[in-house]
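Encoded as structure tokens, the structure appears first; notes follow it.
Every protein chain except one is present and positioned as in the full complex.
Now for chain A:
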């Protein structure tokens, strides 16, 4: 995990590879290195390369290549290996389906639909990057004027902190804030233009931390007793084999709480 060194202040991050548009067919300049490499391809290899190239930044599933060209046996693997050996194509990981082997012409970068966008690296969720960005966003809300911050102010605060080499877009920050709201670490509020919202236009979506410095969900009454989290509650009866009278979860809970 974390092939992208994530955002510690001292650890600058390399720019994420941005998806590129497909270059026009035949961009290989006549007599250029690409053209020379293509000249050495067999007819089948050339056809396979063209099919993969036409798929652009979406890549091609090897099974599709096999079907499209009507290849049998291990021919597709041989062709793919040959093209890879010549540096004309590369493997790409589809973040939605990692088991599906995909190839792409070397000059393309995977589309967001394939790579999963900025939160994914080689098809894996970039947990490290997200875990660094989340507390930064929360801190930006806490430090906002009156403890209230807008999406734009959070994004600019992250930018100013220079925690990452790359810029995090407002949309990216919005996605992180959405997760923080779901976690109950920040609250989504609407500005009234008064009180703590002074200087913010009424109706503007803002964020603020929960009162009393509380963050995250509170422990509910049912969740705090053994029965609330008991996996065997359906089999529990007053005088049965599993019963509150001889419940080990109760004993464990009470011994951990006794004062």
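Before moving on, here are some points about what is shown:
In this section, a residue touches a chain if its C-beta (ideal position, glycine included) is under 8 Å from a C-beta of that chain, and two chains touch if they have at least 3 such contacts; residues count from 1.
As a convention for this text, contacts and distances are computed from a predicted model.
When the unshown chain is looked up in UniProt, the name that turns up among "Dolichol-phosphate mannosyltransferase subunit 1", "RecA family profile 1 domain-containing protein", "DNA-directed RNA polymerase III subunit RPC3" or "Electron transfer flavoprotein subunit beta" is "DNA-directed RNA polymerase III subunit RPC3".
Mapped onto chain A, contacts with the missing chain fall at residues 95-96, 116, 119, 124-125, 127, 130, 175, 178-179, 182-184, 192, 194-195, 210-212, 214, 217-225, 227-229, 233, 236, 238, 243-245, 247, 250, 254, 257-259.
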